[in-house]
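Removed from the display is one protein chain of the complex; every other protein chain stays in position.
Presenting chain A:
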Amino acid sequence: MAEAFIYDAVRTPRGRGKSDGSLHEVQPIQLLTSVLRELRDRNQLDTSLIDDVILGCVTPIGEQGADIARTAVLESSYHESVAGVQLNRFCSSGLEAINMAGAYVMSGQVDAIIAGGVESMSRVPMGSDGGALFMNPQIVAHHNIVPQGISADLIATKYGYSRTDVDRFAAESYRRAVDAQAANRFHKTLIPFKDELGVTLVDHDEGVRPGTTVDSLAKLKPAFEAIGQMGLDALALLKYAEYAQINHVHHAGNSSQIVDGAAGVLIGSQEFGEKTGLKPRARIKAFAVVGSEPTIMLTGPIPATKKVLKRAGMSISDIDLFEVNEAFAAIPLLYMDELGVDHNKLNVNGGSIALGHPLGATGAIISATLLDELERSGKQVGLASLCIGGGMGIATIFELL
C-alpha cells in the first residue's frame, strides 16, 4: 500500500462567529478561496496535478450548500480538471476529509488531493440545517437525543467533573493560547485574511481573551440548565437512571467558541512530491472512527484513540503530542483521565475553548497545529482526535518524517 504524505497546510484566522466578528462580512466561499490560492501560490502548484478537493462543512445549506468544494475549486481558479466534494461528519469533518484524502492516496487511486473544511458560523448558524437526528420525534425519543451541551454536562455528572474542574481546564486553554499567540506559534499555517482589495481584515484568532481566569469564568451562568429543565435532562436521564440530576457545569467560557474559518491540507503520494519537488512534512500513520453511545454522545475520542493505536501497533506512551478538540472542557478532561494522558502533552497551544471551533474546518486546523508544534518542539508523533455529534469519535496519528 502506498503512503500518504502531508505537504502543506494553510488556514484562515478564526473570526468571532457573530455579526461583530471580523469575518462576518466574508462569504464562506471567500474563506476557502483564500486558503486554496495560498496553497497553490506558496507551493507554486500546477493545480492540474490535484485530483480532488474534499472539504468538511457541517451546515451545508444556503451559501455553504451546493457542493461548496467544487465551487471553491472553480472560484480559486484551479485547473478545471480538479474535482470537489463536500462531506459532513459533524465536528470531525475536517479530519475526516484528511483521512479520506489519505485513504485515496494510500489506495493508489489518487496522486494529490486537498483536504480541509469551512464553516462560517456567523452567516450559516449551527443547526440551521435541521436534520432528522435532532427534530424527528421518533428518532429523538428512540435514541434519547439531546443537545451536545446536555451531553457534555452528563459527562461531567457521570465522571464527577466539578464546575471548578472544567473552569480550571478552560482557563489553562486560554493561558496557553495567549502564550502561543505571543510566541507566534501559529505562523506556519495561519495566513491573514485579506479582502479583494488586499486589505487585511484579521490576522489572528480573535476569540482569545487574555486574563481569563478560573475566577472570571466562575461568574458565567451554566448555559444548558434552562433548556435542560424543560425536559432535555429528563430525556437523558431516562437512559442514565443512576443519576438524580444533571450537574450543569458548561457555559460559554468553557465550551468551544463559535467562529468563522477555513483550512486546507495538501496531501499526496511520494511520487507527487518527486514530480513537484515538494518536501513531505509528515505521513498519515493510521486513522479510525467509531460510533459510541449517542445520548452521552461525546465520549467517542477515547474508543477511537484505542482503536487507532491498536491499528498502528502503538501505545499512548508512543504519542508525543495530542490535539483533542475542546468541544467542551469535560471532553479533554475525560480523555486524559481515561487514557492516562499528561496535560503537558495535550493541546499545548490551547484549544477550541480559547481559539474557536469552526465546525467543518476544526479537524484540519488542529491537525495542522499538531504538525507545526511537532516540528517546532522537535518531536515525532502526534495524535488528533475529536468528539462527534450523534455519538462518534475520530482519531488520526501523524508522524513527522
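Following the convention adopted for this analysis, contacts are C-beta pairs under 8 Å (C-beta built on N, C-alpha and C of every residue); 3 or more make two chains touch, one makes a residue touch a chain; residues count from 1.
Following the convention adopted for this analysis, contacts and distances are computed from a predicted model.
Within the choices "Methylamine utilization protein MauD", "ABC-type branched-chain amino acid transport system protein", "3-hydroxyacyl-CoA dehydrogenase" or "Urea ABC transporter substrate-binding protein", the name that UniProt assigns to the complex's undisplayed chain is "3-hydroxyacyl-CoA dehydrogenase". Residue A:140 is the one among A:2, A:140 or A:400 that touches the chain missing from this view.
In the full complex, chain A touches the hidden chain at residues 127-128, 130, 134-138, 140-141, 144, 146-147, 227, 230-232, 234-235, 237-238, 241-244.
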